[in-house]
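Read through the structure below, which is laid out as structure tokens, and then see the notes.
Excluded from the complex is one protein chain; the other protein chains are retained at their positions.
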Amino acid sequence: MIDALQAASNVNIGTKEVQKAGQSIGAGIAYGAAAIGPGVGIGIVVGNAITAMARQPESAGVARTTMFLGIAFTEALALIGFVVAILVLFVG
Amino acid sequence: MIPAVPHLVAGLDFPPIGELLNWKNIGPGGFNKTALIDVLAVALTLGLFFHAARRKAMVPRGTQNIAESLIEFVNGQIIMETMGADGLGYLPFILAIFCFVFLCNIFEIIPIFQFPADARMANPLVLALIVWGVYNYAGIKRQGFRAYVRNSTIPPGVPGFLVPLVAVIEGAQRFLLNPLTLAIRLFANMLAGHLLLVTFALMADALFFHNTVTATIPIGVLPVLMEIVIIIFEVLIAVLQAFIFAILTGVYLGPSLHPEH
Partner (left out) sequence: MLFAAGLVAATQKVDCSAAGISCQNAQSKNPILPTVPEIVWGTLAFVVLFVVLWKLALPPLVKLMRDRTERIANDLSSAEQARVEAQQTLEDYKRELAEARSEASHILDEARQAAEQVRQDLMARAEAEAAELRARNDSALQAAQERVLGELEGQVREVALDLAEKVVGANLDRDTNLALIDRFIDELNAGPTSDAGAALQ
């Protein structure tokens, strides 16, 4: 495949370039996969928080604080994915 | 080298990411832009509170109003919500965290600086380790070492055969993962925001000033508009992350003060 690419692009592709390509793909997959769960999770958290606020507007303050906490905990996973992607892409 | 994909923005030079974050020294002892922002954040916070305490008006105005609102906010929204009344002694600690994190974050959008000090792992890591030390110290001091470890690893009402598993998970959570996620959450949020801002700024720069195809120059308006939207978004993120860092400090301190739950 590398040979085919080399032939098509008329450029010398070494192991460094292959590594770079692999890193890019890996980083993309790492972050993309890491974002799925938290994306759904934050949706659930915020949706339920809005339901709670709509049902009991008098306790909206508590619901909002708890919602931010829930978002923070859920979001941490996506951010760890982001950090891993950067590590994969730029380190090593 | 991979050649010329015929891309639209031929002039776009995206630097290696390490260069967006590592700043050259501007003073002795490795004093770089990150350290400067740290020092400025400290100076601004202290300036605000000293200036506020200077007037002592019965009806607060100006800086006194800001400072008192901050104190009220930390007392009411963070400490009372997470620790209850006996956590009110932690006001200086949580207030310092909130102000420091917020100011380090907000330098992200302030011209000339345009860099959040929290986008370097140093600040979040240091803060998270200090928070870790404080909540463990508070727990040991309040409950004694053995009781504190037992209370924070074995939650009440766990059936006997699950205790080892739960203890490992809870212990790892409390003693290892909490400070780690606390640091990474702040760091990654700020880094991502900074990269987003840099990306669109560089795109606009490339389209306006390094563009070889004259007809595509007006497209540069799009990344500028996007940049404005992101700047507004990043202000929100800066406040929110400071709030979350502070409230999570309270959440982690809570079980140290009240072992029952």
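Per-chain residue numbering starts at 1, and chain names A and B are given in the order in which the chains are listed.
Simple rule for what comes next: a contact is a pair of C-beta atoms (placed from the backbone, for glycine too) under 8 Å apart; a residue touches a chain by one contact, two chains touch by 3 or more.
Keep in mind that this is a model prediction, so the values were computed, not measured.
**Student:** Which positions on chain B touch the chain that was left off?
**Tutor:** For chain B, the residues touching the absent chain are 1-2, 5, 7-9, 12-25, 29-32, 34-35, 38-39, 41-42, 45-46, 49-50, 52-53, 56, 58, 64, 67-68, 71, 91-93, 95-96, 99-100, 117, 120-123, 125-127, 130, 191, 198-199, 201-203, 205, 219, 222-223.
**Student:** I need the residue numbers on chain A that touch the omitted chain, in ascending order.
**Tutor:** Against the left-out chain, chain A lists 20, 24, 83, 86-87, 90-91.
The rule we apply is simple: only the chains that are shown with their structure count from here on.
**Student:** Would you mind pulling out the distance in Å between where the CA atoms of chain A average out and where those of chain B do?
**Tutor:** 19
**Student:** Under the definition above, what is the set of chain A residues touching chain B in their complex?
**Tutor:** Interface residues on the chain A side: 9-11, 17, 62, 65, 68-69, 72-73, 75-76, 79-80, 82-83, 86, 89-90.
**Student:** Under the touch definition given earlier, write down the residues of chain B that touch chain A in their complex.
**Tutor:** It comes out as residues 1-3, 16-18, 77, 81, 181, 184-185, 187-189, 191-192, 240, 243-244, 247-248, 251.
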